[in-house]
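I have a structure I would like to understand better, so I am pasting it below and will then ask my questions one at a time.
Removed from the display is one protein chain of the complex; every other protein chain stays in position.
Each chain gets a letter, A and B, in the order it is written, and its residues are counted from 1.
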Amino acid sequence: MNPFSALTPIVLLGLTPLVLMLVISFHRSHRLAVVISLVGMALPLALLAGTATSAAPPLAPLLIIDGYALFYIGLLSTATMVVVVLSYGFLERVPGNREEFYLLLTLATFGCAVLTASNHFISFFLGLEILSVSLYGLVAYLRTTRTALESGIKYLILAAASAAFLLFGMALIYADLGTMDFTAMTSVLAAKTREPSVLLLGGFGMVIIGAGFKLAVVPFHMWAPDVYQGAPTPVTAYLTTVSKGAMVALLLRYGQYGGLLDYDSVASVLAVIAVLSMFLGNLLALLQDNLKRLLAYSSIAHLGYLLVAVIAASREGSHAVTFYLVAYFITSLGIFGIITALSDERKEADEISDYRGLFWRRPWVSGALSLMLFSLAGIPLTAGFVGKFYVLTAGVLSDLWALVILLVVSSVIGLYYYLRIIITMYLSAPEDPSSPLSATRRFSLPEGLVLAGLTVLLIWFGIYPAPLLSAIQAAVGSLA
Amino acid sequence: MLTEALTTSALLFVIGTFGVLVRRNAIIMFLCIELQLNAVNLALVAFSRYVGVEGQVFVFFVMTVAAAEAAVGLAIIISIFRHYRTVNVDNFNLLKW
Partner (left out) sequence: MSDAYLPILLIFGVSALNAVFMVALSHILNPRRPTPQKAMPYESGMIPLGDTRARFSVKFYLVAISFIVFDLEAVFLIPWAVEMRALGWSGFVAASIFVAVLTAGLVYEWKKGGLDWD
């Protein structure tokens, strides 16, 4: 098989921002930019359906395009399409150039695709930086509002510093193992001719700092609440799903199948990170009044749950991680989508108090939002429950009893603040009839369709997860 | 020779890290990050003398990425300066750090 045809999905993803850039130079049109980015994300998806069956060879040395990478690329570009649809309504009500937003968004997704398919430190670093640099622009996109600029500079400085740590870790690992190629590295690690040196463990530690920052797990989470709150809501949706998903894909591939988790010290560091993330995330979420901030902390906790399945380091564990991630994608995109779609020119609907009495004004919307929150809390009949169930099963099968018990305990804490939002929606509307109601914007047709689709998927995967699970099993099965 | 290069690199990296943590001027913080990146470059070149050419190739990529990061980063810092007339990060207090 010609290796270049295997590369086609990634090449198409890379061409999208390029085409968009040239089109913007000659003809500015918001609709056209949306259409180009949707087509650019959908084309690789259509191709994926064709290539998923044929076993693609690894493209030595930089990229490896196997079923696993293709599955994740498909997931990430689908999520990007949802974000594109949500961004349209959002950007229509802000001043300034809108088209560049999609340029940065598609570029970031290209970076994510490189990240998930990377087989070498160079492609790992390049993918990560293409993602990060585009995100700096996206987070600070509304450059006339102070909160966006503030969160932009926070993200910029912290992300750049964490990338430097990641890079130093890579240099140390390179010095110890003598290679930057993941395949070669795996075989050196598997040989286990000697005890891991200080250099190697230090390198792993610093790479974990870099990866942990992107995942926003404790103690590398400080940026998350501020950036989530300050960034435009579609960007927040992107940050919490696509940007984290790409890193999880990489962590899963090399943590488990690269033999990284065979080292007890690496596994125990990850376990500590997981426990801290679950508890700190859930406890701090209790104190929040801003919905975006609350979801930032909830996202920290969810990545903690996810890490438990990563630490399980089993086939069930990797199925659980992927399933959980898909459920988390659907739920997060849905919630941030509803926040975006309810906001209007006057105010962003990001305070919990904005949702008071929403049920009496918008029963369908508040019903969908309740379902999404139930899914985050892990209530049965939602995709979130099935995901959490698989994570717990994976933990139990690998005898991680302490982690499993802590996961259950912290989920119970989490239940409280999800229910608090839901109860707010069913309270009666604010007493003062003259105060303008917030969160009243009508949805546009594409927004409504996307949000309805996400809700349907949420229930579908919650009741009948078998098709998704078998797709995941096929994808993960293509790993070594 | 490797030890000297590594020590210098580690030293530069630590100086950079401290700079990011201690300084409050956004541009200086950014400079310190560049210092960190260049410390890594030094280490990579030193290693690649013993291990293979990959390290030097990587340095090319790190340099270009650093330039891209500087371009976008400085653009954000300039936008900030236009709004706040300062680049001291202690003044950015709308969001809790």
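One rule holds in what follows: contacts are C-beta pairs under 8 Å (C-beta built on N, C-alpha and C of every residue); 3 or more make two chains touch, one makes a residue touch a chain.
Note that the structure is a prediction, hence the values are computed from the model and not measured.
Within the complete assembly, B:A75 is the residue of B:I28, B:V51, B:A75 or B:L94 that touches the hidden chain. By the touch definition given at the top, chain B reaches the unshown chain through residues 60, 63-64, 67-68, 70-71, 74-75, 78. Residues of chain A that touch the chain left out of view are 18, 21-22, 24-26.
Following the convention adopted for this analysis, only the chains that are shown with their structure count from here on.
Chain A and chain B, compared by their mean Cα positions, are separated by 26 Å. Only residues 13, 16-17, 20, 26, 29-30, 33, 36-37, 39-40, 43-44, 47, 51-52, 54-55, 57-58, 61-62, 65, 68-69, 72-73, 76-77, 79-80, 83-84, 89, 92, 94-97 of chain B touch chain A when the two sit together in their complex. Every residue of chain A that touches chain B in the complex is listed here, in rising order: 121-122, 125-126, 129, 132-133, 136-137, 140, 143-144, 146-147, 149-154, 156-157, 160-161, 164-165, 167-168, 170-172, 174-175, 178-181, 222, 225-226, 229-230.
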